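Once you've had a glance at the structure underneath, I'll fire off some questions.
Note that this complex is displayed minus one protein chain, with the remaining chains in position.
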């Protein structure tokens, strides 16, 4: 039961060190089965190299354990669940502490949309959340982290911006499946590195022209896309 | 038919991840057969690890498909074709989103000629194109990208500067064969990294003296070259 | 005799190049047997790849050789011994010249606590020692280096900050066993890299809010920890 779900979540977790996004045991990926309301997520504090598909922990959309798992789920599980509840088209969530994206999060700065590499993945800047209030930090902290992300997307479309920076923390990314959520997390790090270098060359860089941004985003996304070999399975 | 052409294009594409210039499916390389007017180019959005020589897509110098290929060519194909039509000595074109060169492109800054490593490859700065107009972006965008490169080289010699930065986008490089076009793309990234660090140490760096630049360029290029073991095949 | 101790010290030394913290023969790790008052430490100037567990050198807590070792202990041995004497809960010490942490040490700047990655390991900034006086440098230099660390921790808890920067030199880290001391050294380098990038984006970055710092530190450390799969062996 839930074997395919666990395998997809495990494969997404394996992509994170392959993409160079992970140090030590930081980070986690999950995938949701929308029909059955079950999420498979990385266990807390386990080394990636040791993970097996059957180690993935199952929780429901209230964050409660499903079945008799012997491992504790990631401490960030409530954040994942919160995003699944708020973003109905999201099927996978990834969290990393990748270096350049985390630097933007620590600086509480959005990653500006400076070129076509960015526009191939994000329609506009990669936003940063508002800081949590002390009461939110002392309360249900990980759930409130999810709420801060959802609040930031009140007027944004999570399908057009598959990721966010949590202030003082790091990046969360998502997508329609585990592989694409991991790819979004990788793109966030790549875009953060390029933005760091661009801002070093030209500290007052303005965002790219919107015509060019729209052209590139629509080249890869939506009904008029003409990049790639047609729709992915 | 065109087997050698496809193999050379495939080999040039394989060099891009080997040189560390590629993330995800970004980038593409092509090679032209001048006698028959046919270009072999990477298919769009295919992972480099999965590419086989026979996957290379054939197009003519109007960008129209040649033969019965089952794959779609790179979305940047019109840019490649435009360069082949304007630069008669170019036999191979490479496009990447390599990080440091892309940062210069995003900052819309040429890479200044700061030292002999640069002069070994480029006779002067690596230029950056003018931004496209909205009508060009909304029109035949990839063809107009090629036009912007050609316009930038109105008074420059593409044999003396085997690459360019497309504003807000990234580097294009070229050469007399696939391997040397890929080498030019690698050199652009190396020079961009060194220039970033040099400008950090000395933000007002002036270009290197022209006598030294000319000496190094001519050490490796043209009739008076004395670097290496003689002309390459 | 002391075979397990030598093996743990050897394994900690092996982690340093695996974590990418080591260039050439720089750096060293040691582990103490508190009951018997014996320290196993890397021999001086030996390449990591050539090290065998039996090469670890034994010294007592006065820094004197134990047994008939044929190799000379690390020249930093007196620093390690000084820390073991002053910090009773520390069982392993690691010293590296990792690049970003050494840059902070060379700048004589503490690594500020800028985000949750930092707070997962250190409760507050990573401190930097006061410079040694000429008489200390010309005297028992390596012992005085240890004294400078101990002086810096007069009002700090080494269990809450498992590392320090020695001014103009580089990082020392520690922990309850060899693996965790090496992990602290790795965390110091990671935090230094992220801080470097954060300070580049926002030179006047303030430390993270203390509520958030305390939440993250206590999520992983102490009686209320809920990260991971329970206490480690």
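In order of appearance the chains are A, B and C, and numbering begins at 1 in each one.
One rule holds for everything that comes next: a residue touches a chain if its C-beta (ideal position, glycine included) is under 8 Å from a C-beta of that chain, and two chains touch if they have at least 3 such contacts.
The structure displayed is predicted, hence computed values, not measured ones.
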Given C:88, C:134 or C:230, the one touching the chain that is not displayed: C:134
Contacting the left-out chain in the complete assembly, out of C:36, C:99, C:202 or C:221: C:99
Sole contact to the chain not displayed, among C:43, C:63, C:115 or C:158: C:43
Residues in chain B touching the chain absent from view: 114-117, 120, 183, 186-187, 190, 193-195, 197-198, 200-202, 205, 208-209, 211-212, 215, 219, 226-230
Contact footprint on chain C, counting only the chain that is left out: 23-26, 43-46, 71-72, 75, 97, 99-100, 102-109, 131-132, 134, 137-138, 141, 168-170, 196, 199-200
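The definition used in the following text is that only the chains that are shown with their structure count from here on.
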Approximate Å spacing (C-alpha centroids) for the pair chain A, chain B: 33
Sites on chain B at which at least two other chains make contact: none
